[in-house]
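Here the complex is missing a single protein chain, while all its other protein chains stay put.
To keep things simple, chains are lettered A, B and C as they appear, and every chain counts its residues starting from 1.
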Amino acid sequence: MTPDLSITLAGIRLKNPVMVASGTFGYGPEYADLVDLSQLGAMVVKGISLEPWRGNQTPRTVEVASGLINAIGLQNPGAEGFLQTYLPFLRQFDVPVIVNIWGRTVEEYAAVAARLSAAEGIAALELNVSCPNIKEGSKSFGSNADMFKRVIAATRAVTKLPLIPKLAPDVFRVAEFARQAEAEGADALAITNSVPAMAVDLETRRPKLANITGGLSGPAIKPIAVRLVWEAAKAVKIPIIGMGGIYTAADAAEFFIVGASAVAVGTANFMEPAAALQVAAGLRDYLARHQLGSIRDLVGTLTC
Amino acid sequence: MTPDLSITLAGIRLKNPVMVASGTFGYGPEYADLVDLSQLGAMVVKGISLEPWRGNQTPRTVEVASGLINAIGLQNPGAEGFLQTYLPFLRQFDVPVIVNIWGRTVEEYAAVAARLSAAEGIAALELNVSCPNIKEGSKSFGSNADMFKRVIAATRAVTKLPLIPKLAPDVFRVAEFARQAEAEGADALAITNSVPAMAVDLETRRPKLANITGGLSGPAIKPIAVRLVWEAAKAVKIPIIGMGGIYTAADAAEFFIVGASAVAVGTANFMEPAAALQVAAGLRDYLARHQLGSIRDLVGTLTC
Amino acid sequence: MQLETATILEHRDYGAGYRLLRLAAPQIAPQVQPGQFVHLRVPRLEGCVLRRPFSVYKAADGVLEVLYKAIGRGTAVLGAALAGEKISALGPLGHGFPLDLPAGRVPVLVAGGYGMAALYLLAKRLPLTGVVFVGGRSAPDILCVEEFEKLGWKVRIATEDGSRGVCGLVTGPLEAWLAEGRGQGMPEFFACGPNGLLEVVGQRALAGDWRAWLSVDRHMCCGVGACLTCVVKLKDSDGAWVWARSCKEGPVFECRQIHWDRAEEEA
Partner (left out) sequence: MQLETATILEHRDYGAGYRLLRLAAPQIAPQVQPGQFVHLRVPRLEGCVLRRPFSVYKAADGVLEVLYKAIGRGTAVLGAALAGEKISALGPLGHGFPLDLPAGRVPVLVAGGYGMAALYLLAKRLPLTGVVFVGGRSAPDILCVEEFEKLGWKVRIATEDGSRGVCGLVTGPLEAWLAEGRGQGMPEFFACGPNGLLEVVGQRALAGDWRAWLSVDRHMCCGVGACLTCVVKLKDSDGAWVWARSCKEGPVFECRQIHWDRAEEEA
């Protein structure tokens, strides 16, 4: 019997537990020629704000040892732009669409959540309370406990869609934030966003990113992300979507074992557009080899 | 004219600004056959506690993408053991000896600081308030603002030696901790310790480290460390010793440019025992190429 | 756009510090338009997370050719790939040069560095011949001259040290040619090279009220329009600017589209 990869997460039924991470797979059309979107566990689109947003100046990314630092700055077409241009496209596919949202104020979070909730075809909202690249406010939400709470509460109040706060990689307080999110009614957690980082050009002595700092993603952060998921999983009952440096089924399996119920593939998409599908296929093999009937049997099975 | 690498840091004169990081170079004898210790900027010895300490069970380290996770658990011969066995050896060399210290309680920090201050031949104390591998307490010191303050205050009260708190890689509050350390009388700061992380063995589904979690070091954390040093350097006037993934002079130069006054080479020693000397030599070349007369002319020269 | 496991047919030094990489890529090769690029996964490039973008130099009979220079770790490691090895290629990507020149135009190609490779395919596919201006630091940096001549194109060379062609920047011979009467018609520029060169060509075209198609070189992650790394500023209808993705809407833009603000651009 082939192992069962399907899961129900925050009330959403997923064919498999491998999503693509926000900001690394665009809004759908970009990779659609290469990857059958219907086969993804879920499609998490790049962060959407109420109004269109230009993001940061360039350079916006820099490759570093086993990782990438990005400071895109959340460029996006705004809620209306997304609903008009991209959602109809995405609805052609049999895949849950999770919209990553952000705002510069608590009110903006609530407003974009409300606007998107009025549309058909969105499975859940992922709250980016942790993007390290926005100066006006979003940055602090993820590490300021009070703001964090208020953002979740305010969006919770305006939407019936499942809410998935995406935590900042706050290495010492992840359990605290996870518990707070759960208390405020979050349905699941996404852990983790990229880690604040920077790189310097030695010839010009200028930052390699126009935004000075950015977020580190990729294999370099995997051991940090696994640790964050483990800490959070011990602290809460709501499911966790683990991410950070997942390239292979083996990488993903680490996240499940420490307690993630699903995973997302981010930076790896740039190397292998079908990475998420390959991870899902590899997980199936891993489960078979370990005589586990379902991916659910792997979740939280760490023996210490 | 060859550029001048000498600096004065927290009142200590260093021939060059490249130290070896605590825990990666032992207590002196280990690498002395391979490296002339007198040529190091400073020798920072592995963390010393009041009493001998056995540390964690094995496995204690695991190699990951561009990094190493360690959970040695601060094994050490205790203050008396260090003073008897190692300090006399180290005093043969013309190199400032910085002793990294830790305790399980505030009182233990003060006690070991007091004991070491009574000895001859120690240039400064580095306070490990951030080791992620000790369960009893040290762990929380680095991320608990109140404990952090008390540890610094208590050691400050018992020693005239320069005090160098070593910060935990708390990505969102580094400036806050740096300012607090300065306010409590720290003479310099060491930034950063390794980043809490973990790895899982997929066959056994057990953690790859006996201690479950450990600290990530090496190239993987360099962009994070550079960012922490930059944030801290903007916040305080006391000098900063930057570290995290330094292998080459180019790596080190990034730290100086964002505001470090000195650097330490850690994990790189395992690959190249003379890495610190190579970094110092490379920095001299870099300064010459950029027509800078002294390493001090490079510190904090980032143009944004 | 396809993701294809190509096979290396040939990989050798090409002179001028460049290497030629010939790939059997039967799916991608037939689709390539001049100015488009392929995004290659460098075999055995550990510790790196990105593909590397390269213009297509030649594409025929299911075979792709790329000319590249080793400038960093990715291209250094690529240099070790052997004939017979597999290499993952994503392409063709982006929008290339237009091939439908209005009547009476003289195509003027201006190249720096690997630009010669990118423009070669254009020269081959354009319905008529014209003139190519190529600049470099020194004689050994000048690529593909004979290739262009074989296609019947005139080639004008400038080197900064004067070791080949005119001494100075490529704008010298270009200006001279324009002053001489610039062939039979109205020039239409096609340029590929460092951003500085592109800007000069663009300005010159604007001044002459001609068109200039510029292939911009931006760092890229995804190569398919998803990550928003490679954006350039285009002029907006209302005098402001909007971002365009050079991997998707570009890398070729007409100079009138581009909003130049140098301070904010990549070096």
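Basically, a residue touches a chain if its C-beta (ideal position, glycine included) is under 8 Å from a C-beta of that chain, and two chains touch if they have at least 3 such contacts.
All of these numbers come straight from a predicted model, not from anything done at the bench.
Asks: Could you tell me which of B:Gly23, B:Pro165, B:Pro223 or B:Gly259 touches the chain that is not displayed?
Replies: Checking the options B:Gly23, B:Pro165, B:Pro223 or B:Gly259, the one contacting the hidden chain is B:Gly23.
Asks: Sort through A:Ser22, A:Ser66 or A:Asn211 and give me the one touching the missing partner chain.
Replies: A:Ser66
Asks: Decide which residue listed in B:Pro17, B:Gly103, B:Pro196 or B:Gly218 touches the omitted chain of the complex.
Replies: In the full complex, the listed residue that touches the missing chain is B:Gly218.
Asks: Counting contacts across the full complex, list the positions on chain B that touch the omitted chain.
Replies: Chain B touches the chain not shown through residues 23-26, 29-31, 33-34, 46, 54-55, 57-63, 65-68, 70, 72, 75, 204, 210, 218-219, 267-274.
Asks: Suppose we count only contacts with the excluded chain; which residues of chain C make the list?
Replies: Residue positions of chain C that touch the missing chain: 44-48.
Here is the rule we go by: only the chains that are shown with their structure count from here on.
Asks: Show me the overlap between the contact partners of chain B and those of chain C.
Replies: A chain counts here if it touches both chain B and chain C, which gives A.
Asks: Mind having a look at which chain is the central one, using mean CA positions?
Replies: A
Asks: At what distance in angstrom does the C-alpha mean of chain C lie from that of chain A?
Replies: That pair's centroid distance is 36 Å.
Asks: Touching at least two other chains at once: which residues of chain A meet that condition?
Replies: 65-67, 204, 219
Asks: If I count partner chains per residue in chain C, which residues reach a count of at least 2?
Replies: In chain C, 47 touch at least two other chains.
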